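Contents: one structure, followed by commentary.
The complex is shown incomplete by one protein chain, all other protein chains being positioned as in the whole.
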Amino acid sequence: MSSARRARDGARPPIRLLRNLSSKLAAIPMVLVGLGVFVGGTIWTIVHSFTDSRLLPRLNWVGFDQYERLWSTRRWLVSIENLAVYGIVSLVLTMCLGFFLAALLDRKIRFEDTFRTIFLYPFALSFIVTGLVWQWILNPDFGIQSVIRGLGFSGFNFDPLYNPDLVIIGLLIAGLWQGTGLIMVIMLAGLRGIDEDIWKATRVDGIPIWKTYIVVIIPMMKPVFVTALVLVTSGIVKLYDLVVAMTSGGPGISSEVPAKFVYDTLFTRQNLGQGFAASTMMLVTVAIILIPWAYMQYREKRQ
Amino acid sequence: MTHSISIKDLTLSFGAVTVLEDLNLDVGQGEFLVLLGSSGCGKSTLLNCIAGLLDITDGEIHIQGKNVTWEEPSKRGIGMVFQSYALYPQMTVEGNLAFGLKNARVPKAEIATRIARAADVLQIEPLLKRKPAALSGGQRQRVAIGRALVRDVDVFLFDEPLSNLDAKLRANLRVEIKRLHHTLKNTMIYVTHDQVEAMTLADRIAIMRDGQIMQLAPPAEIYNRPVNKYVAGFIGSPAMNLIPGQLDAADQQFDTGLGMSISVQGYEFTSAPITGPVWLGLRPEHVLSGQMAQTQPVQLDAYVDMVEPMGSDTQVWAKIGKQELRFRMDGQAEVAIGDTVPIGFDPARLSLFDKKSEARL
Partner (left out) sequence: MTAVTPRGAKPQKALSPRNIMLYGALVIFSLYYLLPLYVMIVTSLKDMAEIRVGNIFSAPVEITFQPWVKAWSQACTGINCDGLSRGFWNSVRILIPSLIISVSVAALTGYVLACWRFKGSEVFFGILLLGAFIPYQVLLYPLVIILRELGLFGSLWGLVLVHTVFAMPINVLLFRNYFVALPEELFKAARVDGAGFWGIFFRIVIPMSLPIFVVSGIIQVTGIWNDFLFGVVYTRPENYPMTVQLNNIVNSVQGVKEYNVNMAATLLTGLVPLVVYFFSGKLFIRGIAAGAVKG
């Protein structure tokens, strides 16, 4: 009886939905997170950025009012400017420094593991810890400034965390310290992926090492650079903890960043509509960076 | 008795790409069938369909008279051996052999007997407690065969089981597989792109191309009477000479237009002879030279262009008029570039293909 039934089952295609059932059940978290949280949450935020929600979200449409207000808020403008400056400088320096360190480590050196461990360990630390240490080192009364003045250079001034014009530099020093290790590792993996024979060939051709890097190696590592770029960029947009720990946005509002603006607007100033508009702008920024990249990836795949 | 495996109108597509189309194949009880074809022609795909590892798009598959089109792989009564051995690395050899049986809830004692028997047949008893990483390639493939063996199934599927082995081991295991088939007498489908394996192992060979079976026949038939130009060129090493030319049906004369003109009297036409462009196929080993040439119905003089001594025999690249022709001479024959050698062959051993359809005439 049962074998007869099985024979019949084997002859007939199973119902579409039930085919691969365990797999579909196991995919439920992914579907919920993807559709429910990522897509649903994003749409929800965008929709509510067109309302006048304050303490609680509500659907009272006000068109682009929130955006107009946002772009006439000085604090937001400062945040955007800071993010742009920090972003560009940190991007360039992280990539250069990361590649430079990777190239150094790739020169068949001794103690490679030790050096790599040293360059990468800050990446294991949180931005809070990073920010607090550098806040201490950059402390004008006890830190670098005071030490150098103590050496006899009494006119020496370096107090980025207390100087609105320099505060971004303070953030950069800490941010680079924490983040370059990651890029170095990625670049190193890219360098290691390059065929040894390429090096032999350039050696035979008598091309100097620095030139080999620029003419041969870097062009070959384009995908690695792109990955690193995307990683760094998406990290920069999220910049928040470091600022909170190092400066709390100060002095004044000179080191505010968008992520902090959103948090403060949503949870301390309880101006939800404004916060949603600001976070939607962050999303737009990311999209502007990502869409060309995604398009590039897509086109490469099609070829 | 029903066929061991019977495939009806099988179609398989990956999205828009159709890999197999309306394929029909019947395999007899205890038959050793070899699927032979160039890379990417769909051999593995066909085997995976039979095993149930791919959901087919259309058609039916019957194994031992039972429709198993949508049956789970483990319930089809098949065992499978893969090119990469596919042994579970974290289990011992014994664990590998037992895995399928445990899943099928075979009693412990029974598992032990079957493993012992398989280990005996394949001579892998000393390896039972080892992990696959500690085995050589040949030993691994033996274990992989053992894994199919313990399942006590009617049908064995092999997907290029010997391709990862070096030439000598391959020859050894080939003989062993043949012996195994002789002892067990179960149906085997064996995928390869090695002609020697195909010719030596098969009861029948299916030559595949672009997801279709070109010819399904015993090895000798495929060798002697290929159904089309593709099969003719695919089988045989060195490859068959394929010479374009004009056939005249009336006086059964073939002319290349390059100074080679011969009579094909004695050729067994499968269809009515035609007058028009054809391919003439002549296997290098069917060309006789020297004294022997005089016994043959067709006799020519060949101008030697190039000589490749291989030890047991010598390959000669020659010209008849302006027509190139390759043939084989005895390894001891003394021949040098620039010589003119008398050659001869029997039109009965030729193949003629229509120029356009490439089908055998």
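Per-chain numbering from 1; labels A and B assigned in written order.
The criterion applied here is as follows: a residue touches a chain if its C-beta (ideal position, glycine included) is under 8 Å from a C-beta of that chain, and two chains touch if they have at least 3 such contacts.
Only a predicted model underlies this, so the values are computations on that prediction, with no experimental measurement involved.
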{"item": "Absent-chain contact - pick from B:6, B:45, B:64 or B:83", "value": "B:83"}
{"item": "Touching residues (missing chain, whole complex) on subunit B", "value": "48, 51-53, 72-75, 78-80, 82-90, 99-100, 103-104, 144, 147, 151, 159"}
{"item": "For subunit A, residues in touch with the removed chain", "value": "19-20, 22-24, 26-27, 29-31, 33-42, 44-45, 48, 57, 101, 104-105, 107-109, 113, 115-130, 132-137, 139, 142-143, 146-147, 150, 177, 181-182, 185-186, 188-190, 224, 227-228, 230-231, 234, 237-238, 240-241, 244-245, 248, 258-259, 262-263, 266-267, 272, 275-276, 278-280, 282-283, 286, 290"}
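Assume only the chains that are shown with their structure count from here on.
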{"item": "Inter-chain centre distance, subunit A versus subunit B - centres from mean C-alpha coordinates, in Å", "value": "56"}
{"item": "Residues on subunit B engaged by subunit A in the complex (per definition of touch)", "value": "55, 60, 66-72, 75"}
{"item": "Complex contacts: residues of subunit A adjacent to subunit B", "value": "6-7, 9-14, 19"}
